[in-house]
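A single structure is presented below for examination.
In this view, the complex is presented without one of its protein chains, the others remaining in place.
Then we have chain A:
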Amino acid sequence: MKRDFLSGGVLIALAAAYYIATGTIAESTLSDEIGATGLPRLLAMLLAFIGLALIARTAFVALAARRANVPQIPAEEEEGAPLPRAVGLLLIGGAYVLLLPFLGYFLSVALLIGAVAFYEGAARSWVLPTAALGGATLYWAIFVKLLGVHQPAGSLFQGWLS
């Protein structure tokens, strides 16, 4: 219930922010009847309406349940990982993006595999660095050597592993 109230609020805030951002769109002499801002503004209003409807529906359901003296339904148990845990994984991915231009592809991807495996509960043993380096070698061979993708060589080693 609370979650739907919050979701409705977020939708309205998002719609407002998006509507305000349409003010940054420049006018064009080539513009048609609707213009570059036409659809975005319509979408913003539609999203705000959906947000309001979600809040109204949630309030209506809560009110009806109270009138009928229906006991509160306990919140359903969340599926999957809790938010901080999931965000931690995302931060490791973010660190990879930041380190990539500096360390280069090979080292960054080795650190990424090792860090994620460790974060996900892999034991501290020789397997962890071996798997990380083995994985990095595999991906480096596939992406850089086989597919010819120009992955960052890294400023630290001056492209030693490119």
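Remarks
Just so we're on the same page, contacts are C-beta pairs under 8 Å (C-beta built on N, C-alpha and C of every residue); 3 or more make two chains touch, one makes a residue touch a chain; residues count from 1.
Methods note: contacts and distances are computed from a predicted model.
Name of the non-displayed chain as stated in its UniProt record, restricted to "ATP-binding cassette domain-containing protein", "ABC transporter permease", "L-serine dehydratase" or "Tricarboxylic transport membrane protein": "Tricarboxylic transport membrane protein". Within the whole complex, the absent chain has one touching residue among A:51, A:104 or A:154, and that is A:51.
Chain A residues in contact with the hidden partner, per the touch definition given at the top, are 3-4, 6-7, 11, 14, 18, 21-22, 24-28, 30-36, 38-40, 43-44, 46-47, 50-51, 53-54, 57, 61, 64-65, 68, 70-71, 73, 78-83, 85-90, 92-94, 96-97, 100-101, 105, 109, 112-122, 131-132, 135-136, 139, 143, 147, 149-152.
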